[in-house]
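Since the structure comes first, as C-alpha cells, the remarks are kept for the end.
All protein chains of the complex are present and in place, except for one that has been dropped.
Residue numbering begins at 1 within each chain, and the chains themselves are lettered A, B and C in the order written.
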Amino acid sequence: MLQYLVNGLSLGAIYALFSLGLSISWAGLNILNLAHGTVFMVGALTAWLLSEQLPGVPFLLVLVIAMVICGLIGLAMELVVFRQIRRRTSDGNQQTLTTVIATVATSSLLIAIAEQFTGGQPQGLSQDLFVVSGYTVFGIRITNIQIAIIVIAAVLSFAVAWFIKRGRQGQALRALSVDRDMAKLVGVSADRLSALTMFGAGAMAGLAGVLLAVQINAVEAHMGEALLFKAFAIIIIAGVGSIGATVAAAVALALVETFVAAYWVSDLRDVVVFALIILFLLVRPQGISSKGWQRA
Amino acid sequence: MSLLVLDDVKVHYGGVRAVDGVSFSVEPGQLCGMVGPNGSGKTTTINAITRTAKLTSGRITFDGTDIANVPPFKLRRIGLVRTFQGIRLIPDLTVRDNIRLAAEQHGHKRRKSRAGAVTPDAFSEALIERFGLSDVKNERPGALPYGTQRRVEIVRALSTSPKLLLLDEPVAGMNHAERADIANVLKELHAEGLSMLIIEHDLRMLLNLSDHLVVLNFGKLLAEGEPHATASLPDVQRAYLGGSIERD
Amino acid sequence: MIDWLAANAPLLRNISVLALLGYSVQLALRAGVFSFATVGFYAIGGYVTANLLKAGWNWVAVMALVIVVGFVFALVISPVLNRLRHLFLAMATLAFTLFIQSLALSWATFTGGAQGMFGVRRVLPQGAMIAIVVVVVLIVWLTQRGVLGRATSALRHDELLAASLGVNVSRQQTMAFAASSGVGALAGFVQVSTTGVFGPDDISFSTVVTSLTVLVVGGAIIWAGPLVGAILVGTLPLYLVKAGNLSLIIQAVVVLAIVVYQPEGLVGIVKYLFSIIRKPFRKKPRETTAGAPAS
Partner (left out) sequence: MKQRSSTKAPARRRALGILGLGVATALIVSGCSADPAAPGSSAGAGIKITVLADITGKAAFFGTAIEEASKYTVDELNAKGGINGNQITLTVKDTASSAATASSLMNDAILDNTDAVIFGVLSEEALAIAPLAQDAGIPMINVQAAADGITETGDAIWRITPPQGNFYPKLAEYVSKQLKAKTAAVFYVTDNAPSVTLATEVMPKAFGDVGISITDSVSSSSTETDLTTAVSRLLAGHPDYIQTQAIGAQNIALITQLRRAGFTGGIGGGTSLGANALAALSPDQSNGIVYYSSFVGSDQLPYASGNDFTKAYEAATGKQPTTFNAETYDAFGLIRAAVIASGKVSRADIVSGMAQVASKGGFAGAQGDPITFKDRSADTPGVVIQWEDGKETLAPGQ
C-alpha cells in the first residue's frame, strides 16, 4: 500500500514536470504543443548520447546540457515556427489551428531525427551516468532517482508558481494570456516573453526526459507520446495555466493509475484516464481551478 | 408601442458593474444616439441587446418580444441587426459574397417562389448598386479603404432588412471625408424611416443626425432626451470634461 | 487506362483513403470546428464494415449503414463537444480518438483486439471506390460554394459575427462535425472493403498525423486541397524510399515548411502562380490603405 503510494508520487512528479510546460505555453501563448512529448524524448536522447560519447560525464552536467538543448528546441520552435505563423496569419482561429498542426509536423521531424541516432531500436543508458541505489525504509523500497525526481519536481513547481505570481516576466505572461494586443500596449514584449516561455517549457520537458530515462533506463524515439496523453488529462482536470492545480492533478492522476494497476487490472489504467477526461469535460470543462489565468 | 425597450438592465462581470440599471426606449423610425465616455457601458448595452453579454437582471423587449426567449442567431429574424466596433468582414469572401451571406441567412431565398419576390442575389445586388459598391464588389475586403469596409458592413447589415439597426461606433477611426460619407448614408436611411441606435464618441455628429440622445456614464443613464438640449445639460458637459469628446 | 488502374491499384486505394481522411478533417475545420476525431470515426467505420462484411452483408448496404453510423454517433457526442471551443475541443476530440483506440484493443469480440480484423471480403470494385471519392469531392466542392459555403466561411472566421447575421452556429457546426464523421467512417469502409484487414495499427496516432498532413500539404480550406495532399502523401514515400532512412526527415521538413510558410498548401502555391500569370490581364486592384488612421 505505502509502496504504491511512493511509486505513484514519483510518477506524479514526472507528470507534473512534464505537464507544467505544456500548460504554461497553452495559457500564455495559446499553443497546444503536441511536440512537447518529443522535446521530452530529446532530453532523454541527449542523456543517452552524452553517456555513450563521453563515458564518465557528470550527471549534473548532462542534466544541464539536456535542459539547454531542449530549451533551445523550444526557442527554435517559437522563432522558426510559431512566430512565423503569427506573422503570416492574422485570423485567430486559423493561427491557432495552423500552430497545432505545425507542432505535429515538428514532432514528426524530431522523431525522424531521433531515429537516426537510435536506429529505431530502444537504447539503454550507461550505468555509470547515474548509479541507482535502492533503500528500504519500513519495508518500502525507494531509489535515489525516485527521491531526486520528487524533490526536483517539488522545488521546480514552487519556483514556477512563484515566477508566475510574483516575477515581473511572470506577471507580464499573465497579461499576455489575457490579451496579446493589450499586453503589447502596456509595454510587454510579446515576442521576447513567448521566446522565454518556450525555452522554459522545453527545458522542463528535457529535465523530465533525463530523469525518466534514468528511472526506466531506456530511451526510444516514441517515448514521449504516451506522456502527452496523460498531460491532456491533467490539463483538462486542472484547467489551463494554474500551477498548483496542475501539480495536484498530476499527482492525483498518477496515484489513481498506480492503484488501478496495483489492485485492479493494470491495463485498465488508460481506460480510467479516459473516463476521468470525459467526466471532467462533462461536469467541469474549465477544470478544478476556475480562477486560473487561462483564456479558454 | 416602442420598438426597443430596456427596463432596468444590469450587466455585472464579477465585481464590475458594466451596465447598472439602464432604462430607455427606441421608437419606430427614430434615430437614437448613445454617447458616453470610454467604459461607460455603451458597447455592453448593445451586447446585452444582442445577447452576447448575459443580463444580470432587467428586461429587454424588442417589437413586443422579450429577447431573453430568442437565441442570438434568431435576433436577425425578428429584425434586430448590429455592427461591431472593429471591422468584421469575412476576409476570404468578396464584398458581394459578404453581403449575400447576410441576405441569404435572412431567408430571401425562401421567398423566391413567390411571385414578385426578390432573390437574395437580386436584393444584395440592388443594395450594392445603391450604395456605390459596384466597383469593388468582386474584391476581397482586406484590400479596401477603411471607409469602404465600413460601408460594406452597413450594407451587409441592411441586406437582412432589419427593423432596428444597431451601429457600434460606425465612424471611429475615419477621416473627415469618410465620416461625412457615412453620415450621409445614415441620414438617407433615417429619411426612409429605418430605426437606428448608434453608439458614437463623436457627440457633434450625433447632434446633427439623431432625434433622440441617450447619455451613459459609469454604467448608468446620465440623461436622455432631445439631442441638443441633452448635450448642453451640466452633468453631460461635466462627464465629457477631460477630453473624451473627440475634437478633430 | 484499365491496365494503368490495375497496375496502380494499391496506390489508388491508398490515395482514396487518405483523401477521404483529409476531407473528413477539412469538413470540420472549414466550419471552425477544431476536431481531431476523424481517426476515431475511421476506426468505427472500419470495424463496423469488417464485422458486417464478415456477416455476409452486401457492400452497398454496409456503406450506407457506415455513413449513417458515423453521422448518428457524431450527433450523439456533439452536445459534449458543443460545450468546448478551440484548443479544448482539439484536445477532447484527440482524447476521443485515443479512447476509440483503447476500446479497439480491449473489445476483442468486435474488433479482434490487438490482432485486428482480417480475411474480410475485399468486395469494393475499384470503379466504385473512385466514384466514392469523386462524389465526396463534388459534395465538398458544391458546399464550398453558394449559401452553405458562405455561411461556413463566416463560421470559420467569426462565430459571433455569423450568429449576428443569423447563422445558427451550433447547428451548422454540429452538421459539419457530423458530415466530417460520416466521411471519416466512409474512409474506414473503403479501407476495409479494399484491403480486407483492419487493426489497431491502422488507427494509431500516426494516422492522426497523416490525415492532418494530407490536409495541410494540399491546402486546408480549398476544396481540392485534401485530394492533392492525398496524392502527394500517397506517392511521396514511394520515391523517398530511395532516400532510405532520411526519407522520414525529408517528409517532415517538407510538411513543416508548407505549414509555416505556405499555409494554403500546394493548391495555394498553384493559385499563386496562376495569379502571377494572369495579373497583366487584369484590372489593377485598388490601392490598399490598410488599417485605421490613429484617432
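Basically, a residue touches a chain if its C-beta (ideal position, glycine included) is under 8 Å from a C-beta of that chain, and two chains touch if they have at least 3 such contacts.
All figures in this text were calculated on a predicted structure; none of them were measured in a lab.
Across the entire complex, the residue among A:T46, A:S157, A:N217 or A:T246 in touch with the chain not shown is A:N217. Mapped onto chain A, the interface with the missing chain covers residues 3-4, 7-8, 10-11, 14, 88, 119-124, 126-127, 132, 134, 141, 143, 146, 212, 215-220, 222-223, 225-227, 254, 257-258, 261-262, 265-267, 269-270. Within the complete assembly, residues 4, 7-15, 102, 105-106, 113-116, 118-119, 122, 141, 145, 195-197, 199-202, 222-224, 227-228, 231-232, 234-235, 237-239, 241, 244-245, 247-248, 266-267, 270-272, 274-275, 278-279, 282, 285, 288, 290 of chain C touch the chain that is not shown.
Keep in mind that, in the parts below, only the chains that are shown with their structure count from here on.
Chain C has its Cα centroid nearest to the centroid of all protein Cα atoms in the structure.
Relative to the C-alpha centre of chain A, the farthest chain centre belongs to B. Averaging Cα coordinates per chain places chain A and chain C 30 Å apart. If each chain is reduced to the centroid of its CA atoms, chain A and chain B end up 47 Å from each other. Along chain A, residues 91 each make contact with two or more other chains. Within chain C, residues 157 each touch two or more of the remaining chains. Residue ranges of chain B in contact with chain C, taken from their complex: 50, 52, 71-77, 81-82, 84, 88, 90-93, 97, 100-102, 104-106, 109, 120, 136, 139, 142-146, 156, 160, 172-175, 246. Only residues 26, 30, 32, 80-81, 84-85, 88-89, 91, 93-94, 96-98, 100-102, 104-109, 111-113, 115-116, 225, 229, 232-233, 235-236, 267, 270-271, 274, 277-278, 281-282, 285, 296 of chain A touch chain C when the two sit together in their complex.
Residues 29, 32, 34, 80, 83-88, 90-92, 94-95, 98-99, 102, 106, 156-157, 205, 208-209, 212-213, 215-216, 220, 245-246, 248-249, 251-253, 255-256, 259-261, 263 of chain C touch chain A in their complex.
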